[in-house]
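What follows is a set of notes on a single structure, which appears directly below.
Heads up, one of the protein chains got dropped from this complex, but the rest are sitting where they should.
As written, the chain order gives the labels A and B, with residue 1 at the start of each chain.
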Amino acid sequence: MKKKLLSSLLSVAMVSALLVGCGNTATAPAAEAPAAEAPADDTAAAPADDTAAAPADDAAAAPAADEGKVLNIQAWNEEFKSRVTDHYPGYEEVDATHGKIGDVDVVWTITPSEGNAYQNNLDSVLPGNVDAAADDKVDLFLVEADYALKYVNADVTLPLADLGITDADLADQYDYTKKVVTDADGKLKGASWQACSAGLIYNREAAKDVLGTDDPAEVQKAVADWDKYVETAKAAQAKGYKMCSVNDTYRTYSNNVSGKWVQNGAIVIDPNLKKWVDDSKALVDAKAETTDDLWGDDWAKGKRADGKIFCYFGPAWFFNFCLDVDDESTIAHAGGWGFCEGPQGYFWGGTWICAANGTDNPSLVKDIILTMTTDKAVLKEIATADSDCVNSKSVLADLAGSDDGNIALLGGQNPYAELAAGAEKIDLSNLSDYDQGCNESFQQAMKDYFMGKVTYEEAVDAFVKSVQEKYPEVTY
Amino acid sequence: MAKEKKKTSQVVKYNKWGYIFLIPFIVVYLVFQLIPLITTIYNSFFENYMSGLKQVGPNWIGLTNYITIFKNGDVPKYFANTMIMWIAGFIPQIVLSLLLAAWFADTRLRIKAAGFYKTVIYMPNLIMASAFAMLFFTLFAKTGPINSLMIQMGVFTEPYEFLTYTASTRTIVAFMNCLMWFGNTTILLMAGMMGIDNALFEAAQVDGATSTQVFFRVTLPLLRPILLFVLITSLIGGLQMFDVPQVLTNGDKTALRQITTMIMYLNNHLYSKNFGMAGALSVFLFIITGILSIIVYKFSTSESNE
Partner (left out) sequence: MSMPNEEYNDVEGGLGLFARRLIAYIVLVLLTFLCLFWFYLLFINSSRSNSELSRGFTLIPSTFFMQNFNNVIHGTLPIMKGMRNSFIIAGTCAIISTYFSAMTAYAIHVYDFKAKKAIFTFILGVMMIPTQVTALGFIKLVEGMKLMNSFIPLIVPSIAAPATFYYMKQYMDSTLPHAIVEAARIDGSSEWRTFNTISLPIMKPAIAVQMIFTFVANWNNYFTPALILKKDEMKTLPILIAQLRSADFLKFDMGQVYMTIAISIAPVIIVYIILSRSIVGGVAVGSVKG
C-alpha cells in the first residue's frame, strides 16, 4: 500500500513538474491540488493523473476544497505570525508554530536570520518546491528589501497576477513597496503591509541648544541637504554633542544612489556613497559623529539626555520600539524627540510577503496577501494596535489629519504627513541582488578608514575582497 | 582464520577482538566523516558556488582554487592571526593549569576547600561562547564599566575603544580562551595525576626533595602522555578557533582583518556556498594541522626516549 501511494505521488509530481517546465506557471497550482489528497486516498493514482494531465484554466478560481490541507509559511521571526494571529479573520492559533484557517493547517517554519541561516534555508527548499510532497510545499515566504530581488528575479516566486491579484487591488500602496518586489520583466511578485519611510529623529533639547529652535520645519531647514547637515553636525559638536553614528546616516545615502552596486559584472562605488565616506570621515575626524555599531550599548546611550546625541535616523517603528519610551530616564519618556524628513528620503525595514512557486493553496495565499496588505480595516487596526506605519496612502492620510496620529514621545507631534511625503519620494530604481552583501561589507570596511587605521584605497580593497567572498563572480 | 595453526589460535582468538572492538568507530567514521571529507576534497578542484540563487559550476578547474588562496596572501595572514591568538591564550593557560594541578597535588600545601576550587575552575566552559562574548562586549564597550573605571582612576583620559583595535581585541580573545579552557586543562592534568602512584611522591619526599623538585622530576615526566594530549588537542582547538572572535568582532569584517582566524575565513566562503574555495581551504587546514601535530608528536616522543 505504501508503495502504491508513493508511486501515485511520484507520478503526480512528475506530471506537474513537466507542466511547470513548459513555463505555464498559472496551471501549476491547480495541477498540484490532487496531490494533496493522495495521502488520504491510496487509490488516487489514476484520478490524480487524469486531473493533472488536463490542466485547469483558472487556477486562482479553484475552490479551496480542492487545495492543499497544509499551508506552509517560511519566516525569520514571529512578526508576521503575530500580525496574522491578531488580524487575519478566521485564524486560530494551535501552538507556537501551528494554526488553523478553516480546515487548513498552517505550519510556520521560523529560521533565525543569524549567519544567513534563513536565506540558506530558503535556498535549499524553494528550488525544489514544485516537486515537493504536497504537505511540505512552501506556500508563503517572507523577504526583506535587502535581498528581495534574489528571490523575485528567480522562478521560485509566483507573480501576484498569477494568483489573480490585479494592479487595481494594490492601488493604495506606495510605489516603492512594489519596486522592491518587481522582477526584471516588470512582474510584481510580492506585497507588504508596511511602508517604512524614515527620517531624522532629533533631540529637541539639543536642537534648541544648537539651533535655537525645536520646530520641525526649522530643524528640517538646518538638515535639508548633506552640506547643511554637516554644518549642523559641526555646530552640534561645538556645543558638546555628537550628531549620531556614521552607521545611522548610511541608509539615507545608500537609498539615493545613481546606479546599481554591480554594473556589467563589476563593482561600482556610487558618488553618493563616496560622499557618505567623505562626509563621515570629516565628521568623525571633527569628533562630530561616532563609529558606533547600530544596536550596541554605546549607540543606545543617546536615548538618554546624558548620551549627548543630536539625532537618530529611523522610520515609524523606531519611535516605539527603539527609544525605550517606558523607561523613565529616557528622552522619549519625557516626550523630548522631534521628527523631520532629513537630508534625503529613504526607507528602513519592512517585510514583504511572497507566494512560492509550487504552492498548492493559491486561493488562500491570494486571500492572505490581499487581506493583510490591502484591507483598510485590517491596516488601520495594525496601525493603531501595533504602531506599524502601514502601506496605505489613505490610512496614512487619515492618521495625518487626526489626533490619532499624535505621538507623545515626539512631544505630541504628528509625523504622518512627513512619513507619507517621505514614502512618496523613495526611489528604488537602483536596487540590485547584491545590495545586502555589498552594503554590509562597505560599511564594515570603511570603519577602519574612519578610525584612521587604513587609507581609503586600502579600505576599498578590503571591501572588494569581502564582496568577492560573497559573490565570487564579481570583479572590480 | 580457519587455517591458523592451533598454537597461535589462542592469541589470535584474543586479538580478533581488537578488530571487533574497532567496528563501531570505523563504521561510524567511514559513513559520517570520511564520505563528507572525500566530498570536500573532491570539491576543491571545482569552481562551484551559488551567487544568489544562481548555481555556478561545478566546472573542473584543477588547482586554481589553491593557487588563488596562496597568491592573495590570505592563508598565511589568517594562519598567523590564529596562531598569535592561540599562543597568547595557551601559554598562560598551560602555566596556570600546571601550577594549579601541582598545588592541588601537593600534600604539604594542603589547600583547604580544594574541592570547591577544583569544581569552580571549569565553570566558565559551561557558558556558551556566544553568551560569554556578549558579556565581554558590554564590559569592554566604549561606555562600559572597564572604561569608566579606567577614567575614574585616571588611567585613560577618554574612552578607549578596546574592540576596534587589534592588540586589545587579540588580548581579549586570548584572555577569554584562556579563561574558558584552563579549567578543562587542569582537570585533564589532575585526572592524569590521579593515575600516578602516590608512593612515588612519598618516596621523593622521604628523600628530601622540595615541592619544586617533585614537580619537575616526578610529576611532569609522568604527565607526559596527558601533556602531549593537552598540547595537541589545544593546538587543534586553536586552529579551529571561531566562536569567540567571531561573536566578539561580529565576524571581523573590518579592512585590516587582524582578528580573522582560519575558520572565520572558511566561514566567509560558506556564505556563497563556495564549495570549491571552502574545499581548498579545508585541505590546506588539514595539511597545516597535520604537519604541526606531527612536529609536536615527534618532538615530545623523541625527548621521552632519551
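Simple rule for what comes next: a residue touches a chain if its C-beta (ideal position, glycine included) is under 8 Å from a C-beta of that chain, and two chains touch if they have at least 3 such contacts.
Bear in mind the structure is a predicted one, so any value in this text is a computation, not a measurement.
*Asks:* If the hidden chain were put back, which of B:Ala204, B:Val218, B:Val244 or B:Leu266 would touch it?
*Replies:* Answer from the full complex: B:Leu266 touches the omitted chain.
*Asks:* Since one chain has been left out of the picture, which residues of subunit A touch it in the full complex?
*Replies:* 76-79, 81-82, 96-97, 108-115, 117, 121, 297, 300-301, 303-304, 317, 321-322, 324, 326-327, 329-330, 386
*Asks:* I need the residue numbers on subunit B that touch the omitted chain, in ascending order.
*Replies:* Subunit B touches the missing chain through residues 11, 14-22, 24-26, 28-29, 31-33, 35-40, 43, 96, 99-100, 103, 108-109, 111, 115-132, 135, 138-139, 141, 143-145, 179, 183-184, 187-188, 190-192, 194-199, 208, 210-213, 222, 225-226, 228-229, 232-233, 236, 239-240, 242, 263, 266-267, 270, 273, 275, 278-279, 282, 285-286, 289-290, 293, 297.
In the analysis below, only the chains that are shown with their structure count from here on.
*Asks:* So how far apart, in whole Å, are subunit A and subunit B when each is placed at the average of its C-alpha atoms?
*Replies:* 40
*Asks:* Subunit B touches which residues of subunit A in the complex?
*Replies:* 116, 120, 123, 126-127, 150-151, 153-154, 156, 291-293, 296-298, 301, 433, 437, 440-441, 444-449, 451, 453-454, 458-459, 461-463, 465-466, 469-473
*Asks:* Which positions of subunit B touch subunit A when the two form their complex?
*Replies:* Going through subunit B, the ones touching subunit A are 49-53, 56, 72, 137-138, 141-144, 161, 164, 250, 253-257, 268-269, 271-274, 277.
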